[in-house]
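Apart from one protein chain that is not included, each protein chain of the complex appears where it belongs.
Lettered A, B and C in written order, each chain numbered from 1.
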Amino acid sequence: MRYIPNSAHDQRQMLIEMGLQSIEDLLEGIPQKVRLNRLLALPRPLSEPELLEMFKELEGKNARGLLSFLGAGVNQHFIPSVIESLVSRAEFLTSYTPYQAEISQGTLQAIFEFQTFMCQLTGMEVSNASMYDGSTALAESILMAARISQRNRFLLAETVHPEYRRVVNTYLHHQNLKVQPLGYQQDGTLDLKELDRCLAKDVGAVMIQSPNFLGNLESVEKVATLAHERGSLLIVNLAEALALGIVKSPGSAGADMVCGEAQSLGVPPSFGGPHVGFLASREKFVRNLPGRLVGQTVDSEGRRGFVLTLSTREQHIRREKATSNICTNQSLFALMATIYCSLLGKKGIREVALQNIAKTQYALRELRKLARLRVLFEGPRFNEFVLQLPQPLGSISKRFSNEGVVPGLDLERYFPALSNSLLVSVTETRSKADIDKLVQIFSTL
Amino acid sequence: MRYIPNSAHDQRQMLIEMGLQSIEDLLEGIPQKVRLNRLLALPRPLSEPELLEMFKELEGKNARGLLSFLGAGVNQHFIPSVIESLVSRAEFLTSYTPYQAEISQGTLQAIFEFQTFMCQLTGMEVSNASMYDGSTALAESILMAARISQRNRFLLAETVHPEYRRVVNTYLHHQNLKVQPLGYQQDGTLDLKELDRCLAKDVGAVMIQSPNFLGNLESVEKVATLAHERGSLLIVNLAEALALGIVKSPGSAGADMVCGEAQSLGVPPSFGGPHVGFLASREKFVRNLPGRLVGQTVDSEGRRGFVLTLSTREQHIRREKATSNICTNQSLFALMATIYCSLLGKKGIREVALQNIAKTQYALRELRKLARLRVLFEGPRFNEFVLQLPQPLGSISKRFSNEGVVPGLDLERYFPALSNSLLVSVTETRSKADIDKLVQIFSTL
Amino acid sequence: MPIRKATPHVNQDEPLIFERSSSGRHGYDLPRLDVPAANLEGALGSENIRPEIDEFPEVSEVDVIRHFTRLSTWNHSIDTGMYPLGSCTMKYNPRINERVARLEGIAGTHPLMPESMVQGNLEILKTIGDFLAEITGMDAVSLQPPAGASGELTGVMMIRALLFNRGNSRKRILIPDSAHGTNPASAAIAGYSVETLKSDEHGCVSLEALDRAMSDEVAALMLTNPNTLGIFEPEIASITELVHARGGLVYMDGANLNALMGLTRPGDFGIDVLHMNLHKTFSTPHGGGGPGAGPVAVKKVLEPFLPLPIVEVNSTGRYYFNYDRPLSIGKVKAYYGNFGTIVRALCYILANGAEGLKEASSVAILNANYIKHKLRGVYDLPYDEPVLHEVVFSNKKQAMHHITVMDIAKRLMDYGFHPPTVAFPLIVPGALMIEPTESESREELDLFIDAMKSIAEEAENNPDLLLHSPYTTRVKRLDEVQAARHPILRWRPKSSESI
Partner (left out) sequence: MPIRKATPHVNQDEPLIFERSSSGRHGYDLPRLDVPAANLEGALGSENIRPEIDEFPEVSEVDVIRHFTRLSTWNHSIDTGMYPLGSCTMKYNPRINERVARLEGIAGTHPLMPESMVQGNLEILKTIGDFLAEITGMDAVSLQPPAGASGELTGVMMIRALLFNRGNSRKRILIPDSAHGTNPASAAIAGYSVETLKSDEHGCVSLEALDRAMSDEVAALMLTNPNTLGIFEPEIASITELVHARGGLVYMDGANLNALMGLTRPGDFGIDVLHMNLHKTFSTPHGGGGPGAGPVAVKKVLEPFLPLPIVEVNSTGRYYFNYDRPLSIGKVKAYYGNFGTIVRALCYILANGAEGLKEASSVAILNANYIKHKLRGVYDLPYDEPVLHEVVFSNKKQAMHHITVMDIAKRLMDYGFHPPTVAFPLIVPGALMIEPTESESREELDLFIDAMKSIAEEAENNPDLLLHSPYTTRVKRLDEVQAARHPILRWRPKSSESI
């Protein structure tokens, strides 16, 4: 096999030095009766050209060249070329978790920078080195809140990404922690009255997403005030981290923990993963944070360096008492987000956010001109909105797919009450012509 | 501009330190009357997404997904993925010519390896660090032969790649060196009788290509014997270096210099360049070699290292007396060939050559079954052949392009005598199905 | 012995990206806005608008390229040299994997596209699922867990769901003391209490201890096979039989699957559920700590509980997601898993075929045993049993000279090697856990062996040398205690230095 340096010849030489006949002699530890006495039933080994051909064929079975307005937590943004080029550096790509700091300073410093960026964006004081994705970051933040609050009821807004809510339910189901959903009011944001009603003394935390799944900004400050009045924590999740380029940081609005998905910051959709979750909090909660943390220190000559730190929180030391089971996380993709933030910088992160708003507002303006469509949930928003159609979406999907357009997400899948409704995302990657095309198709339905 | 670190702010600071008002103050050296007092007439600056879109549009104006049997010196071979990945390493990609050896050992050692590979393939004793391409390598080899032989007539087989011959003519025209063409005999190889006739005492060298442009192997040994009898040098050129995986090396067949194009060794077609020329010779001619040479040496502690050497041959020292004017060459692409040879290795280089032969022989066998086609120039060959059709190619080209097939090169362009003839290349990248498709189209013409 | 593998070389310093910032620099341009600029207050509401993020850096594209390129050169990596971290399977990451995973029509797909538009992706998921089932001898697979620990959690949750579904609610999970920390942590998150099973004198599960512990309160045994000492559990068949006989299930941590491919299958020795680490056994790159992928494979009995959705194919060859699975534990991650990683792993399996995978495991075993053979006597072998793909030594001999495993690890850096895993498994005091994988050549192994021997000599003759190592790295030994005592976890502008 071309990936294995030691040829049959090398192997023989090694065996001779070991006084053995064959590799079989080394397998005596595996009891005969559980040995596999046939070859695995797999296709014959493929050469590189065959592999390439096969995957191009698979690629060909996906639709190509679409104009898509899908967002819903996997957001289409420009990805600068330098990211791909830098994360392909073997020293980043093919290294392990930086356990041995002196020969892993590259990864360590980059994670320290990631932690800093996440703090800056969220308005938090500490951030970990990444979580699997926005959904598990949310679930872990609740487990963290449970540890901090020692309470076992949690209020979860229904306007949080439905995939995230499902993951939360899975995690909490087995922990004897109760998750109670909170509905939304007519403007598509959390029903504050319901929140008020439900916020009893046993509520460990309130979880909202802003911008929420329907595209609307939540009233974070109001929710924070209410939650804090009852001794509950506020967790704000983001499925569209780029909003933080222009939207007030959850930290400054009173959140105690901020978690979410940073895919928007330079990571391709990749059919839903790998992406990169983050979890940030107030400093006082740091010993309850799950996941890896990189800290600054000095070497024996006083030079600055970075190491993995506070690892007594982690499973390899605390085992079942750890703050989480997470070990391998999403380091390389955290690096992508770090490069993205570095490159866009102070002006760029704001400008790209502003362009999202401008494109979305333009689309809204044009779509509102079409009498048969209704924009649901008017209110402050970033780059997504819900469009209600007079007819079932099934009846028009053909028309769109003929034009190579995916107009948005059919919300019925997640919100049965919202029938005939599309969640439409209009990011900076959509040109005026793209938007006009969408509007034009709608206008002829 | 995003490629320029110093912002307006930085520039101001620097100017202040220099006691200046503006950059204008530094332009006083350019006389006012030759200053450009308008902006250049160029399109407005484009962002990265716009650039990508524009080049994808340009790409879209080229035909895609073709099944092509074009070779003719730009050969379609499999290119292992590791090549792209390794030559994208910034340390190879963005370094200059290795003038400062101590911080350029990577490039230097790689070139030393390239030189070695070229010697091994060609059967020569020394090779330079690369030439622009196969055509200029041939032209330079003749200038080299002129220096060595001090003669001024050169015999150039007509079966040498016509683009190369044109380049040779351009170079030699201005040097008062005469190039005399030698025709080919019925089997598509050099007319040995004509060679015999023309090989006078003033002939500095005979130049042949093998495999030649028509796909045939030349009788290198016979030509060598004849040339050497008359005190002339033999230069063998290759436009298909992969043939050397199986074909007797020109060195062992008596060539004095071997030059050519190594594009086949891991370099994409790229519309004709960049590719990578090479020029190798007997050791005794080394001081007449053009181009860079890397040599082995030791450092002050006795460790092995590599440096540019014998540079008194070169223009930066010898100026108009240099062996060549070449300075920047094709280093990165020589590296690609080096990686290719390393990866394919002893077995692989032979196997890929054998597959070329097998595919070509299969195609020939199938095509010969079609009564209306004629294979011209039967004889030993590697992966190309000439096919004669009963009708003009213009009349059938539509049929092929409708099927997305480029059946080969219309030879009339280069050999007016060979009308209705196609030069067909069948490499290891063509599957049986590809070949069958070609045959099938021919069969229905 | 002289150091024959590495020589120090000049290397660029580099501050934090924030420290590189200079007013007015920028690194990226957007296309001109082709629609009217929005009325920001109208769109967002003035109370929702934040000011510019002052601490964000201002740098050019050049600065960014230089910054991260320089940082990268401070890392050891598989592509630069052997990385024998035990339990981590640091094998070669083939470049073709990277290439196919980046094909635009694959990497660019949105997870919520209509199924008809992503048939290629669904076929990828189905195909690798089937392959992994065959390799492990299991019946069904979920590709959703994004890493090994997530796979563990998923598997244990499924066990719990099955047992609940059967009406019993066992409360404990047995885990050998040699297990990886994620095992107990995952069990705990899944709502179980953990009972530690002491390994026997051979480092393996003791059937007797298991017999004693295996009450009807025990939901499952969670073991690693080969275990973290590299030893294949000799009694595995009896172990799984016993657990099953008492109404429990057996979870296998498949982190060490690189020892088994084509040689034996967990499904054939009684395992009910296991996870794999595609970022170990199946060659996807570690990326400095992820992403990974931790698919879970199960026997029929657990299939109804697999996470949502699973991919199926209908009689017309059409692939679809099946969400109609009422017993499913739900979702453990949004969408379908770390798809990009899964694509790479599929490419690896296809490149290898049955022959290649078997060769990989065989040579991994050979390489580990070669090291064991050569270092026997030089380092202490706390459990001198037949091992497969990794071997655990200890610093017992060196400890007499007050040399810790950390000292040995740091000194190895000077010799050009990444150190082995140290201080794990916990049952070995001063563990040096060495997993060379099949990706190392004889020459690299010999250099490693020489380095280890040389360090053993140094420990005896010049222990001080080790205490202050490494000497050739750009930072010297880093102070981990200070980092934990006074945590500095983010950069702050000079004016506001605190945490």
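The working rule: a contact is a pair of C-beta atoms (placed from the backbone, for glycine too) under 8 Å apart; a residue touches a chain by one contact, two chains touch by 3 or more.
Predicted model only: the values in this text are computed from it and were never measured.
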For the chain not depicted, the shown chains it touches: A, B, C
Residue of B:256, B:314 or B:384 touching the missing chain in the full complex: B:314
Residue, one of B:46, B:198 or B:445, that touches the chain absent here: B:46
Residue in contact with the excluded chain [from B:332, B:386 or B:418]: B:332
Missing-partner contacts on chain C, residue numbers: 4-13, 20, 22, 60-63, 65-66, 69-70, 73-74, 79-81, 92, 94-95, 413-414, 416, 439, 441-443, 470, 472-474
Chain not shown, touching residues in chain A: 2-10, 45-50, 81-82, 84-85, 90, 103
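Keep this in mind: only the chains that are shown with their structure count from here on.
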Most remote chain, CA-based centroid, reference being chain A: B
Rounded Å distance between chain B and chain C, as computed from the means of their C-alpha atoms: 46
Chain A and chain B, separation of their C-alpha mean positions in angstrom: 48
Geometric centre distance via CA averages, chain C-chain A, whole Å: 19
Multi-partner residues of chain C (at least 2 other chains): 25-28, 30-31, 58-59, 61, 65, 69, 96, 98-99
Residues of chain B whose C-beta touches two or more other chains: 48-49, 81, 85, 90
